[in-house]
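Here you go, one structure.
Only one protein chain is missing; all other protein chains are in place.
Let's look at chain A:
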């Protein structure tokens, strides 16, 4: 297990380096002078020179990359070009909002999607299975930004039941939760469908296994057979899906954070790209990539913990 973890962490470092390299290349491939774009077309030469110096723009790209990787290894992600604040501090201010949104979005999707998938598999071809199937495909097909806009128009603008913008009053948990409902609904909706379909398919496969038939033959109660034996095995591919889903949701939050004017990593990256605020873009993408890798790693460990066959093969 220790060898497995070391190997995975080593690979993660390589992946992060590749991501930063790719990001560096992409940022420098964007047409136009970064200083002019960031500071406006009529910025003074002094301001442009100061920006270029701060960003090391006069250095070759490979050298900029090495400087950045060297600093990042010591936890220094640089300074915000405009406010001179440490990028790490800015990211730490926002990341909690994104994690809360992703957790809430995936949380409610899991709470609804997994039981729906189980019930559909237990009674295949029943009305519940058919309704679940239609709803699943429907929710998967609708993009989250569209759900965000509809949710905002219906529940905030028309009905005025829920707040439209922001993350809520600092220190007021109730208000913060209220502000979380619509964005979490928007980004989680398609995952209800994904999870329900995945759990149903896995459960149907597992329910046909010999050990399930044996358990039934021994006279175990159906609930015990389904949740104690079948779901425990059927959930394994779903855990992988959820792990990857967390990563995917970090990018889905961009739309939700912009539409609902919520602070977060996605909106931070979007704003920074628009302003060519390279240190923020690089730092935030680095952190988002790290998070993604960690979540996937965690889901792999969880699978190993659940499934002795995987554990023994490590």
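Throughout what follows, contacts are C-beta pairs under 8 Å (C-beta built on N, C-alpha and C of every residue); 3 or more make two chains touch, one makes a residue touch a chain; residues count from 1.
One rule holds in what follows: contacts and distances are computed from a predicted model.
**Student:** Choose one: "N-terminal double-transmembrane domain-containing protein", "Electron transfer flavoprotein beta subunit", "Peptide/nickel transport system substrate-binding protein" or "Putative phosphoesterase". The correct choice is the protein name in UniProt for the chain not shown.
**Tutor:** The correct option from "N-terminal double-transmembrane domain-containing protein", "Electron transfer flavoprotein beta subunit", "Peptide/nickel transport system substrate-binding protein" or "Putative phosphoesterase" is "Peptide/nickel transport system substrate-binding protein", the UniProt name of the unshown chain.
**Student:** Just to verify: which one of A:15, A:43, A:135 or A:204 makes contact with the chain not shown?
**Tutor:** A:43
**Student:** Of A:120, A:167, A:187 or A:301, which residue touches the hidden chain?
**Tutor:** Of the listed residues, the one touching the omitted chain is A:167.
**Student:** Check each of A:52, A:99 or A:178 against the chain that is not shown and name the one that touches it.
**Tutor:** Among A:52, A:99 or A:178, only A:178 touches the chain that is not shown.
**Student:** For chain A, which residues reach the chain that was dropped from this view?
**Tutor:** Residues 30-34, 36-37, 39-41, 43-44, 46-47, 80, 82-85, 90, 93-94, 97, 108, 111-112, 115, 119, 152-153, 155-157, 159-167, 170, 174-175, 177-178, 181, 185, 223-224, 227-228, 258-261, 263-264, 267-268, 270-271 of chain A touch the chain absent from view.
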